[in-house]
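Note that this is a trimmed complex: some chains were dropped, and none of the rest were shifted.
Letters A and B mark the chains as written, and numbering starts fresh at 1 in each.
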Amino acid sequence: MKRVTIVCESLAREPVTRLLQEVGAHGWTLLEVQGSGRQGLRLAEIPEFSNIQVDVIIPPAVTETLLQRLHADFFPKFAMIAYETDIRVLRPNKF
Amino acid sequence: MNSELVSALGANLLSPAVLFFVLGVIATLAKSDLKFPEPLYTTLTLYLLVAIGFKGGVAIREAGLMQVWLPALGAILLGAAIPLWTYPVLRFGGGLSAVDAAAISAHYGSVSAVTFIAATNFLTQVSQPFEAYATAFLAVMEAPAIIVGVVLGKLALPREGRSLAASIRGAIHEAMLGRSVVLLVGALFIGWASGKRGAQMTEGFFVTPFQGILALFLLEMGLVAARRFGDLRKVGLFLAAFGIAAPLVNGCLGIGLASLVGLGAGGTMLMGVLAASASYIAAPAAMRLSLPEANPTFYLTAALAVTFPFNLTVGLPLYYALARWAVGNP
């Protein structure tokens, strides 16, 4: 199983979680985070301009679709990074 | 008028609200680690919007809708019209791209609730009565310029996937159902519905600590605004100058309009402040979602690091002096 982690500006919350549903993820976990990157510092002081991190556990097949969609539709618009980690889950049939 | 302007300027600069703002600026420049936790920021804005909305609603009930509709309509039209002059100036005078010019225009046509609240505070302080129902103008002026700005920007972009209509619908949704509009309009209705009775019951919360809470919030605004000062170099001199010229021009437009529709000195100043202020929360959020091609550094730096501090410190007493002169109340 794979964990895909997306760190992006919090305004992307709605579209990102909608995308996760579209590609077939059964859930997600969301954190409010601070960050620094090409688009500068985000201190999580004003909710509209802070960062979120979304972790989603999906089967490898779904990962490809998800990363492609992120690449095509999200990266041009939002301050965002995404990466994938190999994980071993308990109760894999859940995801 | 001159000596009055000077004394109003002094009173404003020595008010706790402005001094706390300056403290925030200094703390950031001195690299202190002072920072408000996000929930406190959110709570303070929630409080300020609800309190001002509620009191505005009570005032509308007392004044009657007949008093309010005409200047409110004027405010809507003014908000929608401002981008029509700022867009060409930014595009052709400043050489900005079409999307950036459109996005910045949206910010200056829209309004800053905090600037408005600071203006009511200023009026209280100089004991100038004002039409408290002016909060209604604040509520209706947030959206129109945002929609106009999105249209201007989208027209300039190559048409792709999402149609212009869909973008505008998105922007309208953002502008109408954003946190600040819901709180402000909701509280206006509640103030209107619960009237004097409701005002008495909640006075100890919406009135008693109001000025102190505003001062605390301006400390945070000073921290936030000063963090953008470093970007001033990136945006260039033209945009910095625009950040001061635009509120002066728009302030005069607002004051002119208000005196035409017959508001008093207080309400006239408030309309001027609304026109002069630039949005730095609702408009940026709408632009990120509806016009992501525009560069946030431009609009945020201009609105937050130039126009907001200018209006808060020098602008308020200036618009007040102009408003008094415009309504013939020397």
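The working rule: a residue touches a chain if its C-beta (ideal position, glycine included) is under 8 Å from a C-beta of that chain, and two chains touch if they have at least 3 such contacts.
Bear in mind the structure is a predicted one, so any value in this text is a computation, not a measurement.
By label, the number of copies of each protein chain in the whole complex stored in this file is given as A x3, B x3.
The rule is short, and it goes like this: only the chains that are shown with their structure count from here on.
Residues of chain B that touch chain A in their complex: 35-38, 41-42, 220, 223-224, 227, 281, 284-285, 288-289, 292, 296.
Across the complex, chain B is touched by residues 9, 11, 32, 39, 41, 43-50, 76-78 of chain A.
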